[in-house]
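A single protein chain has been omitted from the complex, and every remaining protein chain is retained in its original position.
Let's look at subunit A:
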(Lines give C-alpha, C1' and ligand atoms only; values in the text may rest on other atoms or scores of the structure.)
Protein backbone atom coordinates (compact mmCIF):
# COMPACT_ATOMS: atom_id res chain seq x y z
CA UNK A 1 0.00 0.00 0.00
CA UNK A 2 3.01 2.29 -0.13
CA UNK A 3 1.64 3.17 -3.51
CA UNK A 4 -1.58 4.53 -2.08
CA UNK A 5 0.21 6.51 0.56
CA UNK A 6 2.43 8.20 -2.00
CA UNK A 7 -0.70 9.22 -3.87
CA UNK A 8 -2.28 10.70 -0.78
CA UNK A 9 0.95 12.46 0.06
CA UNK A 10 1.07 14.06 -3.36
CA UNK A 11 -2.58 15.04 -3.36
CA UNK A 12 -2.64 16.44 0.15
CA UNK A 13 0.90 17.80 0.36
CA UNK A 14 3.63 16.44 2.62
CA UNK A 15 2.78 18.57 5.59
CA UNK A 16 -0.91 17.78 5.52
CA UNK A 17 -0.21 14.13 4.91
CA UNK A 18 2.03 14.06 7.98
CA UNK A 19 -0.80 15.60 10.01
CA UNK A 20 -3.10 12.90 8.74
CA UNK A 21 -0.57 10.21 9.69
CA UNK A 22 -0.42 11.67 13.19
CA UNK A 23 -4.19 11.82 13.64
CA UNK A 24 -6.37 9.28 15.38
CA UNK A 25 -10.02 9.00 14.44
CA UNK A 26 -13.05 7.31 15.99
CA UNK A 27 -15.54 5.46 13.82
CA UNK A 28 -18.79 4.61 15.60
CA UNK A 29 -20.56 1.78 13.79
CA UNK A 30 -19.26 -1.06 11.60
CA UNK A 31 -22.38 -1.59 9.51
CA UNK A 32 -23.35 -0.41 6.05
CA UNK A 33 -21.65 2.96 6.20
CA UNK A 34 -19.06 1.80 8.76
CA UNK A 35 -17.50 -0.90 6.56
CA UNK A 36 -17.20 1.46 3.61
CA UNK A 37 -15.91 4.29 5.72
CA UNK A 38 -13.35 2.09 7.46
CA UNK A 39 -11.95 1.14 4.06
CA UNK A 40 -11.80 4.79 2.99
CA UNK A 41 -10.11 5.92 6.21
CA UNK A 42 -7.56 3.10 6.00
CA UNK A 43 -6.74 3.85 2.39
CA UNK A 44 -6.45 7.56 3.15
CA UNK A 45 -3.83 6.66 5.75
CA UNK A 46 -5.06 8.02 9.07
CA UNK A 47 -2.56 7.22 11.84
CA UNK A 48 -4.97 5.24 13.98
CA UNK A 49 -8.59 4.22 13.70
CA UNK A 50 -10.76 2.98 16.58
CA UNK A 51 -13.99 1.31 15.55
CA UNK A 52 -16.87 0.63 17.93
CA UNK A 53 -19.87 -1.63 17.33
CA UNK A 54 -21.74 -3.87 19.75
CA UNK A 55 -23.51 -5.84 17.06
CA UNK A 56 -22.87 -9.19 15.46
CA UNK A 57 -23.11 -10.01 11.77
CA UNK A 58 -26.41 -11.14 10.31
CA UNK A 59 -27.21 -12.73 6.95
CA UNK A 60 -29.15 -9.68 5.77
CA UNK A 61 -26.02 -7.51 6.25
CA UNK A 62 -24.21 -9.29 3.45
CA UNK A 63 -25.88 -7.39 0.63
CA UNK A 64 -23.83 -4.33 1.49
CA UNK A 65 -21.35 -4.78 4.35
CA UNK A 66 -18.57 -5.90 2.07
CA UNK A 67 -16.00 -6.78 4.74
CA UNK A 68 -18.18 -9.66 5.93
CA UNK A 69 -18.73 -13.11 4.43
CA UNK A 70 -21.18 -15.89 5.07
CA UNK A 71 -18.73 -17.61 7.43
CA UNK A 72 -18.67 -14.48 9.63
CA UNK A 73 -22.34 -14.63 10.62
CA UNK A 74 -22.80 -14.23 14.39
CA UNK A 75 -19.27 -12.85 14.76
CA UNK A 76 -18.79 -9.35 16.20
CA UNK A 77 -18.81 -6.68 13.50
CA UNK A 78 -15.98 -4.50 14.78
CA UNK A 79 -13.34 -7.22 15.13
CA UNK A 80 -14.36 -8.98 11.92
CA UNK A 81 -14.16 -5.74 9.97
CA UNK A 82 -10.67 -5.08 11.18
CA UNK A 83 -9.52 -8.62 10.46
CA UNK A 84 -10.79 -8.28 6.91
CA UNK A 85 -8.94 -5.07 6.20
CA UNK A 86 -5.78 -5.40 8.26
CA UNK A 87 -3.62 -6.75 5.44
CA UNK A 88 -3.86 -3.55 3.45
CA UNK A 89 -3.72 -1.18 6.39
CA UNK A 90 -0.95 1.15 7.31
CA UNK A 91 -2.93 2.46 10.29
CA UNK A 92 -3.16 1.28 13.87
CA UNK A 93 -6.56 -0.39 14.02
CA UNK A 94 -8.44 -1.08 17.26
CA UNK A 95 -11.80 -2.83 17.51
CA UNK A 96 -14.22 -2.42 20.41
CA UNK A 97 -17.22 -4.70 20.71
CA UNK A 98 -19.19 -2.54 23.09
CA UNK A 99 -21.92 0.02 23.37
CA UNK A 100 -20.62 3.51 22.67
CA UNK A 101 -22.88 4.80 25.46
CA UNK A 102 -21.16 2.65 28.07
CA UNK A 103 -19.42 5.19 30.32
CA UNK A 104 -17.21 2.61 31.99
CA UNK A 105 -15.62 1.51 28.75
CA UNK A 106 -15.75 4.88 27.03
CA UNK A 107 -15.47 7.74 29.51
CA UNK A 108 -15.55 11.26 28.15
CA UNK A 109 -11.77 11.51 28.43
CA UNK A 110 -11.44 8.55 26.07
CA UNK A 111 -13.22 10.47 23.30
CA UNK A 112 -10.73 13.29 23.72
CA UNK A 113 -7.84 11.43 22.06
CA UNK A 114 -9.41 11.61 18.58
CA UNK A 115 -9.02 14.36 16.02
CA UNK A 116 -12.49 13.72 14.62
CA UNK A 117 -15.43 11.40 15.26
CA UNK A 118 -17.37 9.65 12.48
CA UNK A 119 -20.92 8.57 13.24
CA UNK A 120 -22.03 5.60 11.14
CA UNK A 121 -24.94 4.70 13.38
CA UNK A 122 -28.43 3.40 12.92
CA UNK A 123 -30.30 4.82 15.88
CA UNK A 124 -31.22 8.17 17.33
CA UNK A 125 -30.21 7.48 20.89
CA UNK A 126 -26.56 6.76 20.13
CA UNK A 127 -26.39 9.59 17.61
CA UNK A 128 -27.62 11.99 20.26
CA UNK A 129 -25.18 10.63 22.81
CA UNK A 130 -22.11 10.97 20.60
CA UNK A 131 -23.27 14.44 19.59
CA UNK A 132 -23.37 15.37 23.26
CA UNK A 133 -19.87 14.02 23.87
CA UNK A 134 -18.61 16.03 20.89
CA UNK A 135 -20.21 19.13 22.39
CA UNK A 136 -18.49 18.54 25.75
CA UNK A 137 -15.13 18.18 24.08
CA UNK A 138 -15.54 20.62 21.17
CA UNK A 139 -14.66 17.79 18.80
CA UNK A 140 -15.65 17.86 15.16
CA UNK A 141 -18.22 15.18 14.38
CA UNK A 142 -19.20 13.80 10.98
CA UNK A 143 -22.76 12.59 11.12
CA UNK A 144 -24.19 10.37 8.34
CA UNK A 145 -27.06 8.07 7.46
CA UNK A 146 -28.83 6.29 4.61
CA UNK A 147 -32.25 4.83 3.83
CA UNK A 148 -32.66 3.11 0.48
CA UNK A 149 -31.49 5.44 -2.28
CA UNK A 150 -31.34 8.41 0.10
CA UNK A 151 -28.55 9.53 2.37
CA UNK A 152 -26.97 12.50 4.07
CA UNK A 153 -23.80 13.71 5.73
CA UNK A 154 -23.54 16.57 8.20
CA UNK A 155 -20.28 17.91 9.61
CA UNK A 156 -20.83 19.27 13.13
CA UNK A 157 -18.32 21.78 14.49
CA UNK A 158 -19.32 22.48 18.11
CA UNK A 159 -19.77 26.16 18.79
CA UNK A 160 -19.77 27.09 15.12
CA UNK A 161 -22.38 25.05 13.30
CA UNK A 162 -25.68 23.50 14.19
CA UNK A 163 -25.49 20.23 16.13
CA UNK A 164 -27.45 17.03 15.62
CA UNK A 165 -30.16 18.17 18.01
CA UNK A 166 -30.57 21.70 16.65
CA UNK A 167 -33.38 20.44 14.46
CA UNK A 168 -36.19 18.27 15.73
CA UNK A 169 -35.82 14.67 14.69
CA UNK A 170 -38.61 12.31 13.90
CA UNK A 171 -39.16 10.12 16.93
CA UNK A 172 -40.83 6.73 17.08
CA UNK A 173 -44.52 6.80 16.42
CA UNK A 174 -46.75 6.27 19.40
CA UNK A 175 -50.32 5.11 19.78
CA UNK A 176 -52.85 5.51 22.58
CA UNK A 177 -53.16 2.31 24.63
CA UNK A 178 -56.90 2.21 24.12
CA UNK A 179 -56.49 2.22 20.33
CA UNK A 180 -54.19 -0.75 20.55
CA UNK A 181 -56.21 -2.68 23.11
CA UNK A 182 -59.83 -1.85 22.26
CA UNK A 183 -60.37 0.08 19.08
CA UNK A 184 -57.79 -0.50 16.35
CA UNK A 185 -58.52 1.45 13.18
CA UNK A 186 -55.44 0.69 11.10
CA UNK A 187 -53.47 -2.50 10.39
CA UNK A 188 -50.50 -1.03 12.27
CA UNK A 189 -52.56 -1.00 15.49
CA UNK A 190 -53.10 -4.75 15.15
CA UNK A 191 -49.40 -5.33 14.52
CA UNK A 192 -48.45 -3.37 17.63
CA UNK A 193 -51.05 -5.31 19.61
CA UNK A 194 -49.70 -8.66 18.38
CA UNK A 195 -46.06 -7.79 18.92
CA UNK A 196 -45.92 -5.54 21.96
CA UNK A 197 -48.89 -6.92 23.83
CA UNK A 198 -49.91 -10.47 22.94
CA UNK A 199 -46.51 -11.88 22.06
CA UNK A 200 -44.78 -10.05 24.88
CA UNK A 201 -47.37 -11.31 27.39
CA UNK A 202 -47.21 -14.92 26.30
CA UNK A 203 -43.57 -15.54 25.52
CA UNK A 204 -41.29 -12.70 26.51
CA UNK A 205 -39.82 -12.07 29.91
CA UNK A 206 -40.94 -8.57 30.44
CA UNK A 207 -44.56 -9.14 29.75
CA UNK A 208 -45.97 -5.86 28.73
CA UNK A 209 -46.18 -2.49 30.27
CA UNK A 210 -49.17 -1.73 28.12
CA UNK A 211 -52.02 -1.49 30.51
CA UNK A 212 -50.14 0.34 33.22
CA UNK A 213 -50.37 4.04 33.62
CA UNK A 214 -52.42 6.27 31.41
CA UNK A 215 -54.52 4.32 28.97
CA UNK A 216 -55.65 7.24 26.89
CA UNK A 217 -59.32 6.77 27.61
CA UNK A 218 -61.76 8.10 30.19
CA UNK A 219 -64.34 5.39 29.71
CA UNK A 220 -64.41 3.56 33.09
CA UNK A 221 -65.84 0.41 31.55
CA UNK A 222 -63.06 0.34 28.98
CA UNK A 223 -60.36 0.90 31.59
CA UNK A 224 -61.78 -1.89 33.71
CA UNK A 225 -61.87 -4.21 30.73
CA UNK A 226 -58.25 -3.47 29.79
CA UNK A 227 -57.11 -4.26 33.31
CA UNK A 228 -59.18 -7.44 33.50
CA UNK A 229 -57.82 -8.59 30.18
CA UNK A 230 -54.25 -8.26 31.40
CA UNK A 231 -55.02 -10.54 34.33
CA UNK A 232 -56.80 -13.07 32.17
CA UNK A 233 -53.79 -13.27 29.91
CA UNK A 234 -51.71 -14.48 32.81
CA UNK A 235 -53.84 -17.60 32.69
CA UNK A 236 -53.02 -18.09 29.03
CA UNK A 237 -49.37 -17.62 29.85
CA UNK A 238 -49.72 -20.59 32.21
CA UNK A 239 -51.07 -22.75 29.35
CA UNK A 240 -48.21 -21.71 27.15
CA UNK A 241 -45.61 -22.36 29.83
CA UNK A 242 -47.11 -25.75 30.59
CA UNK A 243 -46.56 -26.68 26.96
CA UNK A 244 -50.01 -28.22 26.60
CA UNK A 245 -50.78 -27.99 22.90
CA UNK A 246 -54.35 -29.16 23.38
CA UNK A 247 -55.07 -25.77 24.93
CA UNK A 248 -54.35 -23.85 21.73
CA UNK A 249 -58.00 -23.81 20.61
CA UNK A 250 -58.85 -22.30 23.99
CA UNK A 251 -56.25 -19.60 23.49
CA UNK A 252 -57.76 -18.76 20.12
CA UNK A 253 -61.23 -18.69 21.59
CA UNK A 254 -60.16 -16.44 24.41
CA UNK A 255 -58.32 -13.77 22.41
CA UNK A 256 -60.24 -13.79 19.15
CA UNK A 257 -63.79 -14.53 20.37
CA UNK A 258 -64.42 -13.91 24.06
CA UNK A 259 -62.28 -10.80 24.35
CA UNK A 260 -64.01 -9.34 21.31
CA UNK A 261 -67.44 -10.15 22.75
CA UNK A 262 -66.49 -8.38 25.95
CA UNK A 263 -65.40 -5.34 23.97
CA UNK A 264 -68.67 -5.39 22.07
CA UNK A 265 -70.48 -5.27 25.39
CA UNK A 266 -69.08 -1.80 26.00
CA UNK A 267 -71.64 -0.10 23.79
CA UNK A 268 -70.19 3.36 24.15
CA UNK A 269 -67.18 2.29 22.08
CA UNK A 270 -69.17 1.37 18.99
CA UNK A 271 -71.45 4.36 18.64
CA UNK A 272 -69.15 5.99 16.14
CA UNK A 273 -67.13 2.97 15.08
CA UNK A 274 -67.56 -0.12 13.01
CA UNK A 275 -68.28 -3.09 15.28
CA UNK A 276 -65.79 -5.95 15.23
CA UNK A 277 -67.02 -9.46 14.46
CA UNK A 278 -65.61 -12.26 16.65
CA UNK A 279 -63.70 -14.92 14.75
CA UNK A 280 -66.13 -17.61 13.56
CA UNK A 281 -65.38 -21.27 14.27
CA UNK A 282 -62.62 -22.35 11.97
CA UNK A 283 -61.61 -25.96 11.57
CA UNK A 284 -57.83 -26.04 11.63
CA UNK A 285 -56.68 -28.13 8.67
CA UNK A 286 -52.95 -27.57 8.90
CA UNK A 287 -52.60 -26.36 5.31
CA UNK A 288 -50.12 -23.49 5.17
CA UNK A 289 -49.37 -20.99 2.49
CA UNK A 290 -45.67 -20.75 1.74
CA UNK A 291 -45.83 -17.58 -0.36
CA UNK A 292 -44.55 -15.00 2.08
CA UNK A 293 -45.33 -12.00 -0.09
CA UNK A 294 -49.00 -12.84 -0.61
CA UNK A 295 -51.82 -12.08 1.78
CA UNK A 296 -53.04 -15.36 3.24
CA UNK A 297 -56.70 -16.31 3.66
CA UNK A 298 -58.14 -16.25 7.15
CA UNK A 299 -58.09 -20.05 7.15
CA UNK A 300 -54.36 -20.02 6.34
CA UNK A 301 -53.76 -17.39 9.00
CA UNK A 302 -55.40 -19.54 11.68
CA UNK A 303 -53.53 -22.63 10.54
CA UNK A 304 -50.21 -20.83 10.66
CA UNK A 305 -51.09 -19.24 14.01
CA UNK A 306 -51.64 -22.69 15.52
CA UNK A 307 -48.42 -24.09 14.09
CA UNK A 308 -46.25 -21.17 15.15
CA UNK A 309 -47.77 -21.25 18.66
CA UNK A 310 -46.92 -24.96 18.87
CA UNK A 311 -43.35 -24.34 17.82
CA UNK A 312 -42.93 -21.49 20.27
CA UNK A 313 -44.42 -23.58 23.11
CA UNK A 314 -41.93 -26.34 22.37
CA UNK A 315 -39.04 -23.89 22.51
CA UNK A 316 -40.14 -22.18 25.68
CA UNK A 317 -38.95 -24.71 28.33
CA UNK A 318 -35.43 -24.66 26.97
CA UNK A 319 -35.15 -20.93 26.21
CA UNK A 320 -37.08 -19.69 29.25
CA UNK A 321 -38.35 -16.75 27.34
CA UNK A 322 -38.48 -15.71 23.72
CA UNK A 323 -38.07 -12.15 22.51
CA UNK A 324 -39.60 -10.98 19.28
CA UNK A 325 -37.02 -11.00 16.52
CA UNK A 326 -37.96 -10.25 12.93
CA UNK A 327 -35.45 -12.83 11.73
CA UNK A 328 -36.88 -15.53 14.00
CA UNK A 329 -39.45 -17.17 11.72
CA UNK A 330 -41.58 -18.56 14.58
CA UNK A 331 -41.99 -15.22 16.33
CA UNK A 332 -42.57 -13.41 13.05
CA UNK A 333 -45.26 -15.89 11.97
CA UNK A 334 -46.99 -15.70 15.32
CA UNK A 335 -47.10 -11.90 15.25
CA UNK A 336 -48.11 -11.79 11.59
CA UNK A 337 -50.99 -14.22 11.94
CA UNK A 338 -52.24 -12.81 15.26
CA UNK A 339 -52.18 -9.29 13.78
CA UNK A 340 -54.00 -10.42 10.65
CA UNK A 341 -56.67 -12.38 12.52
CA UNK A 342 -57.31 -9.30 14.64
CA UNK A 343 -57.38 -7.10 11.53
CA UNK A 344 -59.94 -9.48 10.02
CA UNK A 345 -62.09 -9.20 13.15
CA UNK A 346 -61.96 -5.40 13.00
CA UNK A 347 -62.55 -5.36 9.23
CA UNK A 348 -59.17 -3.91 8.44
CA UNK A 349 -56.97 -4.89 5.49
CA UNK A 350 -54.67 -7.90 6.06
CA UNK A 351 -51.01 -7.79 5.13
CA UNK A 352 -48.40 -10.24 3.89
CA UNK A 353 -45.71 -11.66 6.17
CA UNK A 354 -43.12 -9.80 4.09
CA UNK A 355 -44.84 -6.46 4.76
CA UNK A 356 -45.45 -7.12 8.44
CA UNK A 357 -41.81 -8.05 8.85
CA UNK A 358 -40.88 -4.58 7.63
CA UNK A 359 -43.31 -2.83 9.97
CA UNK A 360 -42.81 -4.95 13.09
CA UNK A 361 -39.05 -5.09 12.59
CA UNK A 362 -38.67 -1.40 11.71
CA UNK A 363 -36.77 -2.41 8.63
CA UNK A 364 -35.25 0.38 6.62
CA UNK A 365 -34.27 -0.59 3.08
CA UNK A 366 -30.53 -0.50 2.52
CA UNK A 367 -28.24 -0.92 -0.47
CA UNK A 368 -24.49 -1.02 -1.03
CA UNK A 369 -24.34 1.81 -3.53
CA UNK A 370 -25.89 4.52 -1.35
CA UNK A 371 -23.55 3.56 1.49
CA UNK A 372 -20.57 3.83 -0.87
CA UNK A 373 -21.70 7.28 -1.98
CA UNK A 374 -22.31 8.56 1.54
CA UNK A 375 -19.13 7.17 3.06
CA UNK A 376 -17.14 8.65 0.17
CA UNK A 377 -18.71 12.02 0.92
CA UNK A 378 -18.09 11.62 4.62
CA UNK A 379 -14.39 10.88 4.07
CA UNK A 380 -14.03 13.81 1.67
CA UNK A 381 -15.75 16.14 4.13
CA UNK A 382 -13.43 15.06 6.94
CA UNK A 383 -10.42 16.30 4.99
CA UNK A 384 -12.10 19.64 4.65
CA UNK A 385 -13.03 19.76 8.33
CA UNK A 386 -9.46 18.94 9.33
CA UNK A 387 -8.07 21.40 6.78
CA UNK A 388 -5.95 18.82 5.04
CA UNK A 389 -6.68 19.75 1.47
CA UNK A 390 -3.71 21.09 -0.42
CA UNK A 391 -3.83 24.58 -1.87
CA UNK A 392 -7.13 25.30 -0.21
CA UNK A 393 -7.44 28.19 2.22
CA UNK A 394 -8.52 27.15 5.69
CA UNK A 395 -12.26 26.57 5.51
CA UNK A 396 -14.37 28.42 8.00
CA UNK A 397 -16.89 26.19 9.69
CA UNK A 398 -19.70 28.09 8.03
CA UNK A 399 -18.25 27.41 4.61
CA UNK A 400 -18.47 23.69 5.05
CA UNK A 401 -21.30 21.81 3.44
CA UNK A 402 -23.65 19.13 4.42
CA UNK A 403 -24.99 16.93 1.66
CA UNK A 404 -28.14 15.07 0.82
CA UNK A 405 -28.61 12.72 -2.08
CA UNK A 406 -31.89 13.64 -3.67
CA UNK A 407 -34.58 11.06 -4.18
CA UNK A 408 -33.52 8.46 -6.68
CA UNK A 409 -36.46 9.22 -8.91
CA UNK A 410 -35.60 12.91 -9.24
CA UNK A 411 -32.20 12.37 -10.69
CA UNK A 412 -32.79 13.90 -14.07
CA UNK A 413 -33.58 17.16 -12.33
CA UNK A 414 -30.08 18.57 -12.09
CA UNK A 415 -29.76 17.86 -8.36
CA UNK A 416 -28.24 14.49 -7.69
CA UNK A 417 -26.89 15.91 -4.49
CA UNK A 418 -27.85 19.07 -2.73
CA UNK A 419 -25.20 20.49 -0.46
CA UNK A 420 -26.35 23.49 1.51
CA UNK A 421 -23.85 25.26 3.72
CA UNK A 422 -24.00 24.45 7.39
CA UNK A 423 -26.33 26.51 9.53
CA UNK A 424 -25.48 28.42 12.69
CA UNK A 425 -26.31 26.70 15.97
CA UNK A 426 -29.96 27.04 16.90
CA UNK A 427 -30.02 29.41 19.90
CA UNK A 428 -32.85 27.37 21.42
CA UNK A 429 -31.17 23.99 20.95
CA UNK A 430 -31.40 22.04 24.21
CA UNK A 431 -27.99 20.48 23.55
CA UNK A 432 -25.61 23.04 22.10
CA UNK A 433 -27.04 26.32 23.40
CA UNK A 434 -26.06 25.58 27.00
CA UNK A 435 -22.78 25.81 28.92
CA UNK A 436 -20.81 22.62 29.48
CA UNK A 437 -17.83 21.45 31.45
CA UNK A 438 -16.17 18.49 33.10
CA UNK A 439 -16.34 18.24 36.86
CA UNK A 440 -13.34 16.32 38.19
CA UNK A 441 -14.00 14.53 41.43
CA UNK A 442 -12.18 11.88 43.46
CA UNK A 443 -13.85 8.89 45.01
CA UNK A 444 -13.06 10.37 48.38
CA UNK A 445 -14.82 13.62 47.51
CA UNK A 446 -17.88 11.74 46.29
CA UNK A 447 -18.19 10.16 49.72
CA UNK A 448 -17.70 13.34 51.69
CA UNK A 449 -19.32 16.08 49.62
CA UNK A 450 -23.01 16.62 50.20
CA UNK A 451 -25.38 17.75 47.51
CA UNK A 452 -25.92 21.10 49.20
CA UNK A 453 -22.16 21.69 49.34
CA UNK A 454 -21.87 20.96 45.64
CA UNK A 455 -24.73 23.29 44.80
CA UNK A 456 -23.18 26.02 46.89
CA UNK A 457 -19.84 25.67 45.17
CA UNK A 458 -21.47 25.86 41.79
CA UNK A 459 -23.52 28.90 42.77
CA UNK A 460 -20.46 30.70 44.03
CA UNK A 461 -18.14 29.88 41.17
CA UNK A 462 -20.53 30.66 38.35
CA UNK A 463 -22.43 33.41 40.14
CA UNK A 464 -25.90 31.98 40.13
CA UNK A 465 -27.73 34.68 42.10
CA UNK A 466 -30.87 32.84 43.16
CA UNK A 467 -32.28 29.36 43.50
CA UNK A 468 -31.08 26.57 41.20
CA UNK A 469 -32.48 23.20 40.28
CA UNK A 470 -30.21 20.23 39.75
CA UNK A 471 -31.04 17.18 37.66
CA UNK A 472 -29.28 13.87 37.07
CA UNK A 473 -29.66 13.67 33.29
CA UNK A 474 -28.65 10.04 32.98
CA UNK A 475 -31.74 8.93 34.91
CA UNK A 476 -33.82 12.09 34.46
CA UNK A 477 -33.96 12.31 38.27
CA UNK A 478 -34.58 15.63 39.95
CA UNK A 479 -32.12 15.99 42.84
CA UNK A 480 -33.12 19.37 44.20
CA UNK A 481 -35.03 22.52 43.43
CA UNK A 482 -36.68 25.37 45.35
CA UNK A 483 -39.34 23.16 46.91
CA UNK A 484 -37.57 19.82 46.91
CA UNK A 485 -34.81 19.75 49.47
CA UNK A 486 -35.01 16.22 50.86
CA UNK A 487 -31.74 15.07 49.33
CA UNK A 488 -29.60 18.07 50.14
CA UNK A 489 -27.82 16.46 53.07
CA UNK A 490 -26.94 13.26 51.27
CA UNK A 491 -23.47 12.77 49.92
CA UNK A 492 -22.89 12.43 46.21
CA UNK A 493 -21.99 8.78 46.66
CA UNK A 494 -25.22 8.13 48.55
CA UNK A 495 -27.11 9.65 45.64
CA UNK A 496 -25.33 7.21 43.36
CA UNK A 497 -23.68 10.05 41.51
CA UNK A 498 -20.59 8.59 39.94
CA UNK A 499 -18.36 8.61 36.95
CA UNK A 500 -20.10 9.35 33.65
CA UNK A 501 -23.17 10.99 35.09
CA UNK A 502 -24.27 14.29 33.63
CA UNK A 503 -25.67 16.91 36.02
CA UNK A 504 -27.81 19.70 34.67
CA UNK A 505 -28.05 22.96 36.65
CA UNK A 506 -30.74 25.52 35.87
CA UNK A 507 -31.13 29.01 37.23
CA UNK A 508 -34.58 29.25 38.80
CA UNK A 509 -34.50 32.89 39.78
CA UNK A 510 -37.29 35.12 38.61
CA UNK A 511 -35.50 37.78 36.59
CA UNK A 512 -35.13 39.10 33.09
CA UNK A 513 -31.68 37.61 32.86
CA UNK A 514 -30.59 34.31 34.36
CA UNK A 515 -27.50 32.12 34.18
CA UNK A 516 -27.45 29.81 31.21
CA UNK A 517 -28.34 26.17 31.90
CA UNK A 518 -25.11 24.29 32.52
CA UNK A 519 -24.23 20.62 32.25
CA UNK A 520 -21.40 18.94 34.12
CA UNK A 521 -19.94 15.61 33.16
CA UNK A 522 -18.72 13.83 36.31
CA UNK A 523 -15.21 12.56 35.71
CA UNK A 524 -13.75 10.41 38.48
CA UNK A 525 -10.06 11.13 39.01
CA UNK A 526 -7.48 10.21 41.62
CA UNK A 527 -5.73 13.47 42.22
CA UNK A 528 -8.40 16.13 42.42
CA UNK A 529 -10.72 16.45 45.35
CA UNK A 530 -13.51 18.30 43.62
CA UNK A 531 -12.56 20.60 40.81
CA UNK A 532 -15.09 22.71 38.96
CA UNK A 533 -14.19 23.53 35.37
CA UNK A 534 -13.10 27.02 34.42
CA UNK A 535 -15.91 27.80 32.09
CA UNK A 536 -17.93 30.88 31.40
CA UNK A 537 -21.61 30.58 32.35
CA UNK A 538 -23.16 33.58 30.65
CA UNK A 539 -26.28 35.44 31.60
CA UNK A 540 -29.06 34.89 29.12
CA UNK A 541 -32.29 36.72 28.53
CA UNK A 542 -35.33 34.78 29.61
CA UNK A 543 -37.32 34.02 26.50
CA UNK A 544 -41.02 33.76 27.23
CA UNK A 545 -42.10 30.29 26.27
CA UNK A 546 -44.20 30.75 23.19
CA UNK A 547 -44.98 28.48 20.30
CA UNK A 548 -42.01 27.77 18.09
CA UNK A 549 -42.30 30.25 15.31
CA UNK A 550 -39.26 32.11 14.20
CA UNK A 551 -36.50 29.95 15.58
CA UNK A 552 -34.49 27.48 13.58
CA UNK A 553 -34.95 29.53 10.46
CA UNK A 554 -31.39 28.74 9.50
CA UNK A 555 -32.02 25.09 10.12
CA UNK A 556 -35.01 24.78 7.88
CA UNK A 557 -32.91 25.33 4.79
CA UNK A 558 -30.68 22.44 5.56
CA UNK A 559 -33.38 19.96 6.35
CA UNK A 560 -35.76 20.97 3.59
CA UNK A 561 -34.42 18.27 1.31
CA UNK A 562 -35.44 15.48 3.57
CA UNK A 563 -36.16 14.13 6.96
CA UNK A 564 -33.37 12.68 8.98
CA UNK A 565 -32.55 9.33 7.66
CA UNK A 566 -30.94 6.67 9.70
CA UNK A 567 -28.56 4.07 8.45
CA UNK A 568 -30.18 0.75 8.62
CA UNK A 569 -27.84 -1.76 10.12
CA UNK A 570 -30.81 -3.88 11.06
CA UNK A 571 -30.14 -5.05 14.55
CA UNK A 572 -31.57 -4.94 17.98
CA UNK A 573 -31.44 -1.23 18.34
CA UNK A 574 -34.70 0.14 19.39
CA UNK A 575 -34.83 3.77 18.54
CA UNK A 576 -34.85 3.60 14.82
CA UNK A 577 -37.12 5.73 12.80
CA UNK A 578 -40.12 3.48 12.39
CA UNK A 579 -41.31 3.09 8.88
CA UNK A 580 -44.81 4.18 8.28
CA UNK A 581 -47.05 1.67 6.72
CA UNK A 582 -48.50 2.46 3.36
CA UNK A 583 -51.84 3.64 4.59
CA UNK A 584 -50.53 6.16 7.02
CA UNK A 585 -47.80 7.50 4.81
CA UNK A 586 -50.19 8.47 2.08
CA UNK A 587 -51.25 12.05 2.19
CA UNK A 588 -54.65 11.01 3.33
CA UNK A 589 -55.88 10.54 6.86
CA UNK A 590 -56.46 7.09 8.27
CA UNK A 591 -59.60 5.30 7.42
CA UNK A 592 -63.02 4.88 8.86
CA UNK A 593 -64.52 6.83 11.67
CA UNK A 594 -61.82 6.96 14.22
CA UNK A 595 -63.34 8.78 17.10
CA UNK A 596 -61.36 10.81 19.57
CA UNK A 597 -57.70 10.14 19.83
CA UNK A 598 -55.77 10.91 22.95
CA UNK A 599 -52.42 12.41 23.42
CA UNK A 600 -51.44 10.47 26.44
CA UNK A 601 -51.26 6.84 27.34
CA UNK A 602 -49.18 5.92 24.42
CA UNK A 603 -47.59 2.75 23.16
CA UNK A 604 -44.30 3.08 21.39
CA UNK A 605 -43.72 0.85 18.44
CA UNK A 606 -40.09 0.31 19.21
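As a working rule, a contact is a pair of C-beta atoms (placed from the backbone, for glycine too) under 8 Å apart; a residue touches a chain by one contact, two chains touch by 3 or more; residues count from 1.
Simple rule for what comes next: contacts and distances are computed from a predicted model.
Engineer: Which protein name, taken from UniProt, belongs to the chain you can't see among "Hermansky-Pudlak syndrome 4 protein", "Proteasome subunit beta", "LALA0S08e05226g1_1" or "Phosphatidylinositol glycan anchor biosynthesis class U"?
Structural biologist: "LALA0S08e05226g1_1"
Engineer: Based on the whole complex, identify which of A:123, A:167, A:401 or A:449 touches the chain you can't see.
Structural biologist: The missing chain is touched by A:401.
Engineer: Among A:20, A:335 or A:372, which residue is in touch with the absent chain?
Structural biologist: A:372
Engineer: One chain is left out of this view; which of A:358, A:448, A:491 or A:509 touches it in the full complex?
Structural biologist: Of all options in A:358, A:448, A:491 or A:509, contact with the hidden chain holds for A:358.
Engineer: With respect to the chain omitted from the figure, which of A:16, A:40, A:362 or A:449 is a touching residue?
Structural biologist: A:40
Engineer: Would you mind spotting which of A:417, A:434, A:488 or A:528 touches the chain that isn't drawn?
Structural biologist: A:417
Engineer: Extract the touching residues of subunit A with respect to the undisplayed chain.
Structural biologist: Given the touch definition above, subunit A has residues 3-4, 6-8, 10-11, 36, 39-40, 43-44, 59-60, 62-64, 66, 69, 87-88, 148-149, 274, 293, 327, 347, 357-358, 363-377, 379-381, 383-384, 389, 392, 401, 403, 407-417, 419, 568, 570, 583, 586-593 touching the missing chain.
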